[in-house]
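Before I ask anything, here is the structure I am working with.
Removed: one protein chain of the complex. Kept in place: all other protein chains.
Residue numbering begins at 1 within each chain, and the chains themselves are lettered A and B in the order written.
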Amino acid sequence: MLGEGILKGLAETARNFAGSFVSKERLTTVQYPEERAPAIEASRVFPFLVYDGPEWEAGLRCVACQICEKECPPKCIYIEKSKDKKPDYVGKLQIYPARFDIDVSVCMSCQICVEVCPFEAIKMDTEFELATDDRFGGLLHDRKSLAKSNEYYHTIHPTEAAEVDARLAEEKAKVEEKARAAAAAAAAKAAEAPKSEAPKTGEGTEAQ
Amino acid sequence: MSELELESWNRPPVVDMDGDLLEVAMGPHHPSTHGVFRMDVALDGEKIVKLKPVFGYLHRNHEKLGEGNSYLASMPYTDRLDYICSMTNNWAYAVAVEKLAGQEVPERAEYVRVIVGELTRVQNHALSVGFLIQDMGASGTPLMYAFKARENILDLFESLSGSRMMCNYFRFGGLRVDPTAEWLDRTRQVVAELPQFVDEFEQLLVSNEILMARTQGVGVLPKELARNAGATGPVLRASGINYDIRKVDHYGIYDRFSFKVPLGEHGDVYDRFMIRLLELRQSIEILEQALKDIPGGPVMDPKAKIRNFRPKAGEAYGRIEAPKGELGFYLISDGGPNPYRYRVRPPSFVNLTTLEDMCLGHNVADVVLILGSIDIVLGEVDR
Partner (left out) sequence: MKTVEEIKAAILAAVPGAGVTVVQNPGPAAQHSLLLDAAHAVAVAKFLRDDAELNLDFLSNVTGVDWPDKEIAEKVKVTKQVEKEVDGALTTVEETVEETRKHVQPGYLEVVYHLFSMEKKHGPVVLRMRTGNRSDQVTLPSFTPVWRSADFQEREVFDLYGVVFEGHPDLRRILMWDEFKDHPMRKDYVDPDDFEYEPTAHDEVLKRAQAHQEKVAAAMEAGQ
């Protein structure tokens, strides 16, 4: 019969239309912004800097090594090193970035900065509602607006943050182990030194 | 190859001496040109007598950027070439660099590459058919069915690589992230629902009389012209030539999967549309086999370097069967961290060569369909 193919197609559409009233999986629209689609853990939008502890300036993990600046494909990161140093999570004195700007209008969310950072200092955020009406400076994020706490990192990427914390704790434990071993060796040497000095003073008094 | 067949591209130029021909510029602002693409068309009444494609509106000089960036930094830029199929773009670039540097890829990584590549092919073909029907005037209903299936696949990509479309997932010597067992289970679920989607799609479209009347016999690409003009992918196979790079080059581990390569007979728009649906079904076959056999192990070659990657001096041309055709990368290395020459061989660019031949004698409405059936993405054509 002429038109049979069209009728088959219309039956298909009718089935979907009627079905969207009764079955949840046929109704796939999410009414944004009142509803949100369920967030996916691994998603990445723009980078942010992680800091440990309550204070962002003291706890900032970044040591201004500039590796992310060099590897960034569109060159959206601009870092200026500081002149002084501050202690990092194991207590060693490191320089920190005096200026760390990311131009979010240039950034293409490729995550290469996160991959190459040796200090777990820069991670990907999931915040995407960043529209602003300031065309020239509004999308230039500086150090303060980029710094977010480790607790925030745990809320957006729990599995990743747990792995990073485990790795950092391991590093810290290794450094502390080495420090303890060095201290024990120094203490052993100091314990030997007074024993070798004692006979000398005895001789001196005898000579007198 | 007879001289008579070669005559088709030695046509005398069309000169409008009496001012009878109507010259129309279709695009670049046109909802059906699949991106910013212009066609300068000369019409004799309703029939087309001359068609010159004009593009370059999306030229971002990707090749020169590639010369200024390191090899790894070009990987996110390849996502943006054929912006619908970012995973296969990454794969082609990774294959070319691995050929250049002589790197090996672990077995699990090859399986995941096949899974991700075939998922990309599924969503690209669904999208392409959906847009073709949209151009025919179907006001988006089959397109939205395709988008619904595509959303599931994009959600999988997001949980694997972090981004729906610009995945930046492949690395030289493997992959960036190892998929978890939970991700593989979700993929199996999605793949199990795909045949039902293809059935629904076919029921909606394949025997539709309007579609058949509009697409059968329209935009015929003869076999010898397709071969000589370097058409690849579904466009070539719809004209009847059996050339699928997955079967020819034996790249990756495609030899382990049994799948068929559908061929068309007439080379018209209907054949190109049907070939895409048939290839969709074959991709589902491959996915089911790959998801069953995937082994454990690492996904990254342990000797591969992320930073300071300097392949030895030399050159290499690596290609894969992307959903649109043959996507190839030609790299010349001078031993430094940046390539000396970085060239993308885009399938859509070369497939457009015969657009004029296919459109001569048809109406403007048919031109829209023929362009849609070649399936171009301007990000690739212009780079």
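The rule is short, and it goes like this: contacts are C-beta pairs under 8 Å (C-beta built on N, C-alpha and C of every residue); 3 or more make two chains touch, one makes a residue touch a chain.
Quick caveat, the model's predicted, so the values are computed rather than measured.
The chain omitted from view is touched by exactly one of B:Met26, B:Ile48, B:Leu72 or B:Ala101, namely B:Ala101.
Within the full complex, the residue among A:Leu49, A:Ala64 or A:Ile102 touching the omitted chain is A:Ile102. Check B:Ala109, B:Leu160 or B:Ala229 against the missing chain and you find that the one touching it is B:Ala229. Here one chain is not drawn; of B:Lys47, B:Arg256 or B:Lys312, the residue touching it is B:Lys312.
Touching the omitted chain from subunit B are residues 1, 6, 9-10, 55-56, 59, 61, 63-64, 99-102, 225, 227-232, 241, 243, 248, 311-317, 319, 326, 328, 330, 332-333, 340-341, 343, 345, 349-350, 352-354, 382.
As a convention for this text, only the chains that are shown with their structure count from here on.
Centre-to-centre spacing of subunit A and subunit B amounts to 36 Å, using the average Cα coordinate of each chain.
The part of subunit A that touches subunit B in the complex is made up of residues 2-6, 8-9, 12-13, 16, 28, 40-44, 67, 71-73, 108-112, 115-116, 124. Partner subunit A is touched in their complex by these residues of subunit B: 69-70, 72-77, 141, 145, 148, 151, 155, 158-163, 166, 168, 176-177, 200, 203-212, 306-307.
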